[in-house]
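Reading through the structure tokens given below for one structure.
Of the protein chains in this complex, all but one are displayed in their positions.
We just call them A and B in the order they show up, numbering each chain from 1.
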Amino acid sequence: MGNTINNNNIALHIEDLSIAYTKDKYAVKGINADIYKNTITAIMGPSGCGKSTLLRAINRMHELYPEIKVTGNILMKDQNIFKINAMEVRQKIGMVFQRPNPFPSMSIYENVLAGYSLNGIKLKKEEKDRIVQEVLEDVGLWEEVKDTLHKKRTALSGGQQQRLCIARSIAMKPDILLLDEPTSALDPISTSKIEELLMKLKDKFTIVIVTHNMSQAARISEYSMFMYLGDLIEYDLTKKMFTNPNDKRTEQYLTGKFG
Amino acid sequence: MNAKNKEFENITNDVNMVSEIIFQQMNLIDDYLSNVNNSDSETVNELLSNESKIDDYEKLIYDKIVNCIVLYNPLAGELRQLMASLRITTNLERIGDLCINIIESLESTNKKIIGEKIKTLFVDMLKFATLMVRNSMSSFICCDMDLAEKVLNDDDVIDNLNEKINNLLSEFKHNEAYSSKEELTNLLSFNYINMNIERIADNATNIAEASIYMMQGEDIRHTN
Partner (left out) sequence: MMNKMKYRRYKDKAFLYLMFLITIIAITPLASIIFELVAKGFNQLNISFFTEVAPTTLDSMLAKSTGNPVKGGIANGIVGTLQIVGIASLMAIPLGGFVGIYLAENPNKKFSTLVSFSTDLLAGIPSIVYGIIAYAWIVIKITDGYSGFAGSVALSIMMLPLVIRSTEESIKMIPASLKEASLALGTSYRKTILRVILPSAMSGLFTGILLSISRVIGETAPLILTALGSQVINLDITKPTSAIPLLIWEFYNDPYLINMIWSSSLFLMLLVLIFNISAKQISKRWAIQ
């Protein structure tokens, strides 16, 4: 995969990561991988392969369920994310979920700034306005919502809601953005708008996206991971993996032998 | 077997059919050279009608491949198989053209003054080229890597025969004053035929390379 890899290129270093739901049931087994900065990495695999579990461990969302045990390390900028404060991790590693979930009790303006307000970070009004406009422009929502920023309960379409959620995450200026099947609940046009958005955003962030849609992975990612039954089977440049995979199982998955 | 696999199989069968027609063409040329049946015009007509069949098949195969890409979004090995099928069809079609070139050239020569030496060499070279095409097609159909590599190496044999013919022709050029326009025409035609048979072998190696690409995923065109 190239010899020019040094620590400056690596956004996340995943070391021997294993995740278990109960004592012997491992959802993720001994994953070793480096995620490169300013790239889009897709994690693919059939249902139950552990891809969402892996993703959620990166920003420690698995801790919502105390029965889940994680072993191994994930290093970000030489810091082990399991050793620092979970809330700090999540401010640096944002997440967008499968179903758009903007806060219903807040206006669009408040939603974008929710990361700041909920964390008690005070900002001046001019700064707030600037962040909101900048971020909404980044996600392509500004023109559509600039007149209803402060209205509570504005009706947004699924695609707009998801873009709002992305805006909310990137307003916190995270280093890494995690997305868990972000377009699987959306129509094709919204999906393609969001794919375009992600390709634009990778200049500013490192993006890791779980997707069950192989075409999507092919379209937007530079690197792809193929997982099966908790193991990382293959991790390579997307172009290479999709035309000439190394592992037979990857080949079988890509040609629809199991899914 | 699902629709996708059936479609893939159909395409492979169609490509195989084209190759069968090509083998027929090459046999017909062999017959012509060996004077097996004296009705040359029948042979030529058969060759020409086969050629239009090849063109039809080519169109059909292209359509099927496009259809597969649209419907099934093939990846990895399946994608490579389709791409190989496409390349091989093109190469087979070119071989078909080359056969027509050869037969038309042969028609324009005076058969009575084709020397035995040259005829033998042509027949040998043609037989060997035919074998190369057969082997390369087998390597595609049967996914036989060794066979494909053999074809790549066999190119040397053709080069050898090609050189022999060239030497013969230049001897002829140097040693005889051209006694007739016919002899000059024959010379040019033989040169042309030589070139075309060599190109057939070339296309056979292309088919072998496409086969290797399909099996290995490495594109080794233009490296040899």
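As a working rule, contacts are C-beta pairs under 8 Å (C-beta built on N, C-alpha and C of every residue); 3 or more make two chains touch, one makes a residue touch a chain.
Note that the structure is a prediction, hence the values are computed from the model and not measured.
Although it is not drawn, the missing chain touches A when the whole complex is taken into account. Considering the full assembly, A:91 is the residue among A:53, A:91, A:211 or A:224 that touches the omitted chain. The chain that is not drawn here is touched, among residues A:41, A:59, A:107 or A:160, by A:59. Touching the omitted chain from chain A are residues 59, 61, 64, 87-91, 94-95, 97, 99, 101-105, 114-115, 117-120, 165, 168-169, 172.
Note that only the chains that are shown with their structure count from here on.
Centroids of chain A and chain B (each the mean of its C-alpha atoms) stand 53 Å apart.
Chain A contributes residues 214-215, 218, 241-245, 250-251, 254-256 to its touches with chain B in the complex. The residues of chain B lying in touch with chain A in their complex are 4, 73-80, 216-218.
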